[in-house]
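Excluded from the complex is one protein chain; the other protein chains are retained at their positions.
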Amino acid sequence: MSGFWYGGDYNPEQWPEEVWREDVRLMNRAGVNLASVGIFSWARIEPRDGEFDFAWLDEVLDLLHAGGVRVDLATATASPPPWLALKHPEMLPVTVDGVTLSSGSRQAYCPSSPVYRRYAARLVERIVERYAGHPALALWHVNNEYGCHVSHCYCDESAAAFRAWLEAKYGTIEALNDAWGTAFWSQHYAGFDEILPPRAAPTFKNPTQVLDFDRFSSDELLACFQAEAAIIRARSQVPITTNFMGFFKPVDYWRWAQEVDIVSDDSYPDPADPLAPAYGAMQRDLMRSLGGGAPWLLMEQSPGAVNWRERNAAKLPGQMRAWSYQSVARGADGILFFQWRQAVAGAEKFHAGMLPHGGTDTRVFREAEQLGSELATLSSVDGLLGQPVPAEVAIVFDWDSWWAIEQKASPTAVSYLADVLGWHSALTAAGVTVDFVQATGELSRYRAVVVPSLFVASDAQLEALDAYAAGGGSLVVGYLTGILDPDLHVRTGGYLGALRETLGLWVEEFAPPAAPDLAALGGGEPPAVGVRGERIGGRASASLWSEYVRVESAEVEAVFDGGALDGHPAVTRHARGSGRAWYVATRLDPEPLGVMLDAILADAGVERLPRVPGVEFVRRGAFLVAINHGREAVTLDLPGTDILTGGSAAGLRLDPQGVALVADA
Amino acid sequence: MSGFWYGGDYNPEQWPEEVWREDVRLMNRAGVNLASVGIFSWARIEPRDGEFDFAWLDEVLDLLHAGGVRVDLATATASPPPWLALKHPEMLPVTVDGVTLSSGSRQAYCPSSPVYRRYAARLVERIVERYAGHPALALWHVNNEYGCHVSHCYCDESAAAFRAWLEAKYGTIEALNDAWGTAFWSQHYAGFDEILPPRAAPTFKNPTQVLDFDRFSSDELLACFQAEAAIIRARSQVPITTNFMGFFKPVDYWRWAQEVDIVSDDSYPDPADPLAPAYGAMQRDLMRSLGGGAPWLLMEQSPGAVNWRERNAAKLPGQMRAWSYQSVARGADGILFFQWRQAVAGAEKFHAGMLPHGGTDTRVFREAEQLGSELATLSSVDGLLGQPVPAEVAIVFDWDSWWAIEQKASPTAVSYLADVLGWHSALTAAGVTVDFVQATGELSRYRAVVVPSLFVASDAQLEALDAYAAGGGSLVVGYLTGILDPDLHVRTGGYLGALRETLGLWVEEFAPPAAPDLAALGGGEPPAVGVRGERIGGRASASLWSEYVRVESAEVEAVFDGGALDGHPAVTRHARGSGRAWYVATRLDPEPLGVMLDAILADAGVERLPRVPGVEFVRRGAFLVAINHGREAVTLDLPGTDILTGGSAAGLRLDPQGVALVADA
Partner (left out) sequence: MSGFWYGGDYNPEQWPEEVWREDVRLMNRAGVNLASVGIFSWARIEPRDGEFDFAWLDEVLDLLHAGGVRVDLATATASPPPWLALKHPEMLPVTVDGVTLSSGSRQAYCPSSPVYRRYAARLVERIVERYAGHPALALWHVNNEYGCHVSHCYCDESAAAFRAWLEAKYGTIEALNDAWGTAFWSQHYAGFDEILPPRAAPTFKNPTQVLDFDRFSSDELLACFQAEAAIIRARSQVPITTNFMGFFKPVDYWRWAQEVDIVSDDSYPDPADPLAPAYGAMQRDLMRSLGGGAPWLLMEQSPGAVNWRERNAAKLPGQMRAWSYQSVARGADGILFFQWRQAVAGAEKFHAGMLPHGGTDTRVFREAEQLGSELATLSSVDGLLGQPVPAEVAIVFDWDSWWAIEQKASPTAVSYLADVLGWHSALTAAGVTVDFVQATGELSRYRAVVVPSLFVASDAQLEALDAYAAGGGSLVVGYLTGILDPDLHVRTGGYLGALRETLGLWVEEFAPPAAPDLAALGGGEPPAVGVRGERIGGRASASLWSEYVRVESAEVEAVFDGGALDGHPAVTRHARGSGRAWYVATRLDPEPLGVMLDAILADAGVERLPRVPGVEFVRRGAFLVAINHGREAVTLDLPGTDILTGGSAAGLRLDPQGVALVADA
């Protein structure tokens, strides 16, 4: 790749042929060099069972090629045509309540359906056969947004596949009975044939069954991907991707990332949400981390408003550009949109396009042109494209824990992602760039590793965390960590399991504070649990969680403040080998969390980026990128030169949505 | 009709015969001259398949006739008896999720069911045969509240009917594919046999499929009506009605109004809702307008509390009378109730009756007597009964737009009816009586025409609106108008389509403000979009909508205030031919809307009725009607005489719920 990719989804089948030529012309004008084609073209390519029509697609690819636009060619399997469902209704997905979902929207297939897989494979074979050698081809785009609308299917085909998956995992039914704890509630299975997906039931389902079904469902989608990728790889050397969706709960992207040649991502923060920049930063750090630090592609973002929220806010002037540079700063080598030309019919006609309903005389198109031009210029600048993003701190992210901690019948209703976002945004605000890692990943590369609620942890994971601290790292462990093993069995003998040694304490009892409505009835105390401590400072609200900690050898840095837990440890620090291990027995609000992080980061010797309220700083390659997400202009005082303006970065004024790429002086 | 109709639903089958005689006696005492009989009598008339029992109904009709009470005789098809569902379960309705709805409440039938239609036709034939010549018969009451509980059925019978409807509409499958935009999301249909109703699906359904299903569903109910009406008309000259339900979304009453001989309406505003009088006024204006200005019947209202809300408020003393006069003032020639005698069993036993559980020594019965007596007196007064209601302003109301704008995946979640009510109540408060019209109706009769969010508009509709302005009218166009054509394809090239010329502007981009919860997170700016302007006055809140307007030749009357749109046009005025065309790019709150309307109405030369806070004024025939909906007594100072009291209207005190009918001096 000799420059930044720039472009978007392109759906020529929605337009008459004369528009195609105008599209290529305007793509050139906007600097587009990559178009994702064919994503929802199955019904156009194969309008009837076994009848294939490629002539139109030949022409589209030839036109794009002639115009110098490369193609990210889809396998077109994301949305089967209606005729397939009519012929094989058993391939339709079924909800947990037994409702069959019909054709007429998109993605109406059961991922485990042999029929779907057979027809999809045939289609992919035909497409690869025809286009593997096309000169426009730059990337294969397998399916689309796997699991977006149907991630879990409860049909009989899925049940059969689940049983096979379980048999492969457990070998014997007694191994499954032990893992699932079926002695509870008389759930013992005499054979695999008795097992069903966790369909609607009278009350709480078996938690391990539910978790295994989450794992199975992620695996089934991955198997769909693998089957298509294998067909492609047999005939083509062109790299393969499938577009991820950031922190998408149903799919464990750690497993998927190993299977794609390049990580790509779809990202749609709400412009009306003040947390959008923080969430965006976190999502881009995940994408970089999934690829092991390698450059990734922003495969989809919106040039303006989307269409699927209750209220679909427009992007502010400059906001699309600012958020695009956020991706570049955090490791992206391509910026693409959904979609090139805004649709006029169908469910997404109110989703913005680079080329809006209003045509080229629009702010949206002008901004698309501007960004295209800038990226073209930046492609030839040394030290940006393809460069890594250094990070000294990592957050452990774990899909098993996400799935498990948000199950019902847990100690309290927790949003895993809100918790992780709390840590990530506090670190970002503290001037720290963050990688995401697996607990068993290369932790030793980092000065500090934060472990938010690793609710489910294998022995290997706990040992890796301990080894990291003992080896000199700064380990920061959040509440509800190490509670369960991978079968969701409680690690008994005081919570925290093996981390008891690492942290110098154990947890005796969970004690979440009353929910706000009940707390209010109780006269205000404790409306929430507070925390007080010298290094943490003052009284800090901690509304979601508290627990009884039994300190053995840790130092207490802060205690709970008020209520039944008054004076009990809330934050502790423990020397472990040549490192240290912190424990945080609550969820802190942003301000006290920042104060605590200052102590932890200083302790760990983590280097900090500049800190200006509202401004995001990231270092990539030779550049320090600054993005003003605030509502006010700021003046930066940095050494070096902003390559976007060519001016000095000392005294540089950054308007709202303004961006600077500062090369060190 | 020689006088006002007065009476209500009468269900003698719920009572022993001896009560019937008492009923007639008390009806006479209360002034009742019309009873709606047989609405839910199917199971009583035909207790078993093909066994008919009319003896009881013969006797009821004879008793009523003997007592001087005329009959609005129902076709009794609104609620099939259980035996039909047992014999033909395929006639039961099915929800979008595939749940079959059972007998045991009411209206458990699929409107497209051939079985239902066959059995209903047989029943109607027998009833008409027997009673067409009965001297008590004054009106035929076809079915009841069509679509009230089951407006859309998703069963296989409905699917077949939908396919037939589509084939009749589109002719070829490719015409349908074009209209529905099935190139999107791989939805292309190879044949009509692949099409289903928009059943539960993985995500947003095809919008045109959904809209066509709305149209189809309204048409299927209408076909049920037409089939029954045809049977009646073959044997009877007595006029036919079916009771509408005000602004009832599932049924396009413009189409239905052409099929009934007299419009009749069921109306149940909540006495506890301060907006009830405004909503009532709007509903009655619709009824008058549906009939082209002809007198209509208030077929059902409650004499007191209803039974189906969470809390069922009693009517205030005098409120039933005040609201009855609201109907008379706005064109009704009959006031009827659900129901005559309050039931003692079943799901509606707590719904008030004219004759309550407490008997005749009750406020409710006394008020019913009083109103009956007054209407009898008013029947012989010249200039009221049968007279028209003059209106200089009209609001365009459009079911297609209602259906489409409230679909998901729209620019923002809009309540069409709340928007229309905003316009209507502001006009009423401004002293203006309003008709409702279709865009292709006789607009030239009005000095001003308001077009709230005509989201879906045909070329003919847009041309009619333009012609109205060009011909000298004052056209007022609200946001989200003319965006889509009848197939829900966007009119590209800048929003507003052909109205661009009319209004002297186009819309570049939608920019709804953040929802209140997100706005609050954002620090308050913009918590909502404001508007400022000289004629509009001050800063006006506009919380739901804003957009980027590109003015070409319009004058800007007000601009947005604050946020990203600060200074962009919010209200404009454009000279068009011999008229003018206003555009309102937001939803204004009541006060600034009133200020703006003052400007528009003055500009248009619209005459105003008196304006007293809390008091509704309407002119009908020779009378100015005044109704005090407020909580305080007011003193009116009008020329003329109040015919209810016979006193002068100058210095007339009107208590809360008080009514005056003032004849010009």
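In order of appearance the chains are A and B, and numbering begins at 1 in each one.
Heads up, the rule we're going with is that a residue touches a chain if its C-beta (ideal position, glycine included) is under 8 Å from a C-beta of that chain, and two chains touch if they have at least 3 such contacts.
Everything numeric in this text was worked out from a predicted model, so none of it was measured.
Student: Out of A:Thr100, A:Gln209, A:Ser302 or A:Thr502, which touches the unshown chain?
Tutor: In the complete complex, the chain left out is touched by residue A:Gln209.
Student: Which is it among A:Ser410, A:Ser458, A:Ser541 or A:Ser648 that touches the chain not included here?
Tutor: Hidden-chain contact among the options goes to A:Ser410.
Student: Which one touches the absent chain: B:Asp273, B:Asp459, B:Asp637 or B:Asp655?
Tutor: Counting the whole complex, the residue in contact with the absent chain is B:Asp273.
Student: Among A:Val490, A:Ala575, A:Ala602 or A:Ala633, which one is in touch with the chain left out?
Tutor: Of the listed residues, the one touching the omitted chain is A:Val490.
Student: Using the touch definition from the top, which of B:Pro317, B:Gly383, B:Gly431 or B:Gly471 touches the missing chain?
Tutor: B:Pro317
Student: Mind pulling the chain B residues that touch the left-out chain?
Tutor: Counting only chain B, the missing chain is touched by 11, 13-14, 40-44, 47-48, 76, 78-83, 86, 93, 95, 97, 99-108, 148-150, 270, 272-275, 304-305, 307-308, 310-314, 316-317, 342-350, 356-359, 362-364, 631.
Student: For the chain that got dropped from the picture, name the residues of chain A it touches.
Tutor: 97-98, 180-190, 193-196, 198-209, 408-413, 487-490, 492-495, 506-515, 518-519, 521-523, 525, 548, 564
Convention: only the chains that are shown with their structure count from here on.
Student: Taking each chain's centre as the mean of its CA atoms, how far is chain A from chain B in angstrom?
Tutor: 47
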